[in-house]
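Presented below is the structure to which this report refers.
As you look at this complex, bear in mind that one protein chain is not there, while each of the others sits in place.
The block that comes next holds chain A.
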Amino acid sequence: MSEDILKLSPLQLDALREIGNVGAGNAATALSQLINQKIDMTVPEVSILPLGEVPEVVGGPDAMVAGVYLRVFGPAPGSILFLLPRESAFYLVDMLMGRTQGETQLLNSMDESALMEIGNILAGAYLNALSHFTKLTLLPSIPALAIDMAGAILSVILIQIGQMGDHALVIETEFTTDNDGVKGHFFLIPDPGSLNTILTAIGVKE
């Protein structure tokens, strides 16, 4: 049943792209206000990928990244992942903690809390837009943070999806600050059972 995602029509894919657009747009605005810098955002990519290929989206399974992960609760459960290269995470922490750029080389527990809080704010903004758009009440869990290989971090989400099928539907948006100091990815990965609920809510369920 999860392999329904292989049969999505172009209209449905467009609708999912729009979901990524409103969600990530709202989150990017929140980030921009937090760090007081302009943020550029790509048009969201909606990809249906074999599970093993998902880490390639962020530079391969051994790319070193910081990931803030939240579960989405409500009628359309799923996962939100805010993934950024480790250097970008350090840059963000420098900025938030009022340090000189390049000072942070290792995160203390305060820095980690700050990153999780950023993840929390961004996920909240993303889900707010999504809830508004779909009229579904979606709530984020508390955030969890890991700084590690992209494959290892993504495995947490991919394993959940792997119980239902061999492909993941990934709604992904890339964003960068003007000076390239911070770049990262927002991922919305609906649980396999949630796709129908989302498509019905936005009126493109055939």
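The rule is short, and it goes like this: a residue touches a chain if its C-beta (ideal position, glycine included) is under 8 Å from a C-beta of that chain, and two chains touch if they have at least 3 such contacts; residues count from 1.
Keep in mind that, in the parts below, contacts and distances are computed from a predicted model.
Undergrad: If you look up the hidden chain in UniProt, what protein name do you find among "ABC transporter permease", "Arsenical pump-driving ATPase", "Copper resistance protein D domain-containing protein" or "Probable chemoreceptor glutamine deamidase CheD"?
TA: From the listed options "ABC transporter permease", "Arsenical pump-driving ATPase", "Copper resistance protein D domain-containing protein" or "Probable chemoreceptor glutamine deamidase CheD", the omitted chain resolves to "Probable chemoreceptor glutamine deamidase CheD".
Undergrad: Which of A:96, A:139, A:164 or A:204 sits in contact with the chain that's absent?
TA: A:164
Undergrad: Taking the entire complex into account, which one of A:62, A:103 or A:180 touches the absent chain?
TA: Here the residue in touch with the unshown chain is A:62.
Undergrad: Using the touch definition up top, pick the residue from A:22, A:156 or A:204 that touches the left-out chain.
TA: Among A:22, A:156 or A:204, only A:156 touches the chain that is not shown.
Undergrad: Which listed residue (A:29, A:47, A:141 or A:176) would be found touching the missing chain in the intact complex?
TA: Among A:29, A:47, A:141 or A:176, only A:141 touches the chain that is not shown.
Undergrad: Provide the residue numbers of chain A that touch the chain removed from this figure.
TA: Listed in rising order, the touching residues are 1-3, 51-53, 55, 60-62, 64, 69, 141-142, 144-156, 158-160, 162-166.
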